[in-house]
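Yeah, one chain of the complex is gone here, protein chain that is, but the others are all in their spots.
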Amino acid sequence: MNRSRRLILTAAAISVLGVGLAFSTRLTGTARAAVGPVPPEALALPADSSVVMGFDVKALTGSQFYAKFGGEGEPGRVDALAEIERKTGLNPERDIDSVVIAIRAAAAAAASEPKATGPRHHGPENALIFVTGRFDAARLESSLPEAGKAQKERRDGVTIYREASGKSNGAVALLDAGILVAGDAASVETFLANRSTGHGIRDSQALVAQLESIEPGSTFWAVGGPSVLSRVTSEVGGPAGNLPAVKQVVAYGHLDPEVGMTATAQAADAKSATKIADVLRGFSAMLSLQSGQRAELAQIADSISVATEDEKVHVKATITHELIESLKKSAMAAHARKAEVEIH
Amino acid sequence: MSSSQIYEQHYRRLDASIPLRAQRWIPIAREGLKALVGFRAFLGLIAIGWLPVFGRLVQVYFTTRFPEARRVVPVDDKLFFDFMAMQLPWMLLMSAYAGAGLIANDMRTGGLLLYLSRPLTLVDYILGKFSILFASLSMVTLIPGVVLFLGARSLAPDVLGDAAHLLLLPKIIGFSLVMILPTIGLVLVMSALARNPRFAGLGFFFVFVGTTVAQGIAWQATRSPYAGLASIQACMRRVGEWIFQVKPTRMTAALPAEWALLVLVLLALGCFYVLKTRVRAVEVVK
Amino acid sequence: MTTADQALPVRPLWPAAKDVFFISIERMLPRPRSFWVFALLALPVFFGVLLRIYPPKDLPLTGFELDGIVVALFFIRNLLPLVALLFGSALISDAVDSKTLTYFLTRPISRLSIFLGEFMAYLVTVLTLTVPCVVLTYLVLCVGTPQGTGFGATDLVQDLGACALTLFTYGGVFALLGVSLKRPLIPGLLFLFVWEGFVANFPGDAPNYTLTAYARSLIRHRPSEEGLAELFSKFFPVGESVLVLGIVGVVSLALAIWIFSRREYVISS
Partner (left out) sequence: MTARVVFKKASRWYGPVMALNDVSFELGPGVYGLLGPNGAGKSSLLKLASGQLRPSQGTVELLGRPAFGSPDVFHSVGLCSDTDALFEDFTGLQFVSALLSLNGFDEVQARKLATEAIETVDLKDAMHRKVGGYSKGMRQRIKLAQSLAHRPEVLFLDEPLTGMDPQNRKRISDLMKRLGDDGRTVLVSTHILHELEQVTRRVLLIHNGRVLAEGDLGEIRDLLDRHPRSVRIKAADTRGLARELVSLPDLVSLNLEDATGHLLAEIRKPDAFFSKVQELSAACGVEEMWVTDENLESVFSYLVSK
């Protein structure tokens, strides 16, 4: 089979080289262009975002943590996922790779969108959600009009759906089968404009620096700027309400082999940093005091370490899967006791 | 024993001086059609191809009983155009069935040499085969179209009875020829290129389907009406739209019908040329 | 000459199938028909090159999306089923037509191994013709685009899998047609263009009974279709699609083997 062997080998060589080229470009391309954990395609997210956070859904669903705690106690979860898949062709567990959420403070959003009128709400309208994965584009598109009576527009290879009900101005843009962006219409437009002009996260050196400081391979992460954080601290109230203003926070963590989280908050000065650290230590001490009633609390308290470094506060927490398990068990027992009392 | 005469050891063309009879292709066509009619599947394909005629006639009859229905399903040029255009896929199937083996079988079995060893010219042979296909394909396009027109005219004389509507007849004939002639050319070329009728039939479909899909993709990529020139079917349809003066489809709306016609004419001529070259290659040379 | 041992059993299935494969692949792949099929399958590559050299001003689709259309519409929906019809229906009937089946039937190998060897040759042939075209189409349409060559690398691999599965399933179906009918061409075309062409876009559960609806569900990066197809297109989860296509392919093959094993072939001069 000399002649056929030559043909087969030639075909195989072309195919392997082609696929290899595609994969190698994917790997090298991502490494070169990504900023911290933000994939290159998401760099068009607005530079004036107050908070940018993300989840590595692939790492999450593939983790031992997810295997242990992901589906327990929620019998409807599997059905719900199946229903989503039936309607949209999308199985979030399987098809979504990562999610990046950029939240813009109201002021920033208003400033960059002078045309936007009427009262603006904090919340989803100001959050721009960027999802990567593999979407069954046709099916996803066919499911959207049914659900939201959306208006469809195709422009520059991008399909945009706008809610046509008038109650809100949400929009979803399907950049292609691998990327979906959702948010308020103006933010989505900004994203698309940035995408074609090359603007985005890279415009903010501070944001890039924060993102670069995130440990590679983190399953979840968040970076936050001053405006949102100051609002959070003032609105939460309680002990946190008395905290000095935090200028920025960088947090990231992983789920395996134990759940670990690292957060670095930057206060105005060293004094404020110490104050924040003290509050956190006090919180930890309170947990230790309650260890007589629940032993797990002491372990949690032990797992948290707080340190200061000039105007920075470093918080580190490591919680083993066993500890989470026992916490869950005791919570269920308490729930059962409560139910028993109610019956009686 | 006397010595035998030694002949030159090569094939020789017939140098007969007997004049060739006229219409020499007729026996080829007649025998070919006889053979085809012997196949029940062939008759079945024709029968199914006629079903839409009755459907359309029922439609016309319906509009004579309920004239208000004409607003929804008018009896006009478009009705005949739609009918003819819908016969196209059936015509392709008929072509593959009836045409794939016409030359391929002769090539494979050596029948071609038998034909050409008779007082026949190459053109006679091709014309004979062409006639078989022309008759076969007319049975699902031209003839049903004309029958539909005559039937509809008798059912709805108020609409189609006037002299102006008589123009529909040449339109039907014209569109039928636009569909039939390039198709015959293509299927005969495929039959001459492939020795196996199955491959000839599939090759014919490959080209038809391939060019249509290529048009679809080219249109999606460029939104250019000229993408239609890549598809034989789209060209046929565009010329049909022009003949019947009906609203063109979106993909080829801005495609000039003359261009489409030019593509079809070039295709038909190209096919005839390839056919002649290919069959000549098999013919014994002097 | 020594006398062969007449007590030898039938040769084991796979070694015999492998030997049939080596003969069949040589008779199937390096032939003019393969060249023409390759030329047709490579049309998108040619088209892609043209598009890259002379890009339209307002390209409405990204290269990656266009690749999705090409794979879904050109390969999976139209050309690959035709390729499967061409080669699949000829698996045994080609050997009958060329009268060479006798050489296989008078050897100490089971008919099952003959069929499997032929089918393996079919798969390798069609994949050899198809895979480079799919890969090259992707590269031509995606290299140097803003999204980058690597963007759809995983989709490319999935597309190749979808193409292979499509060729396997349709190959099985048409192999069955080829061993059952003397003239499989017209029934095959009717199946492809009447049944698969129309029923797949019917409303309701009708698409459940077509192969193309499952095959197209495997291409996840195509943009939505237009016209009726957009209204009625039904898509299935990937797992279900793979399962259905796999089962249909295997069952068709099993039936084809069953028929081939029992059938007599009267091959005469």
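The first chain written gets the first letter, and so on, giving A, B and C; residue counts start at 1 in each chain.
Basically, a contact is a pair of C-beta atoms (placed from the backbone, for glycine too) under 8 Å apart; a residue touches a chain by one contact, two chains touch by 3 or more.
What you see is a predicted model, and the numbers here were worked out from it, not measured in a lab.
Although one chain is not shown, part of chain C still touches it, namely residues 1-6, 8-11, 15-16, 19-20, 22-23, 26-27, 30-31, 98-100, 102-111, 264-269.
Operating definition for what follows: only the chains that are shown with their structure count from here on.
Among the other chains, B has the CA centre that is most remote from the centre of chain A. Of all chains present, the one whose mean CA position sits nearest the global mean of protein CA atoms is C. The two chains most heavily joined by C-beta contacts are A-C. The distance from the centre of chain B to the centre of chain C, each centre being the mean of the chain's C-alpha atoms, comes to 29 Å.
Note on chain placement: the centre of chain A and the centre of chain B lie 62 Å apart, centres being C-alpha means. Residue positions of chain C touching 2 or more other chains: 58-61.
Listed in rising order, the residues of chain A touching chain C in the complex are 1, 3-4, 7-8, 10-12, 14-15, 18-19, 21-30, 41, 85-86, 89, 91, 134-139, 141-142, 154, 156-157, 159, 176-178.
Taken in their complex, chain C has these residues touching chain A: 22, 25-26, 28-30, 58-62, 64-65, 68, 124, 127-129, 131-132, 135-136, 138-139, 142, 147-158, 160, 217, 220-225, 230, 233, 235, 237.
Partner chain C is touched in their complex by these residues of chain B: 41, 45, 89, 93, 96-97, 100, 194, 196-199, 201-203, 205-207, 209-210, 213-214, 216-218, 220-224.
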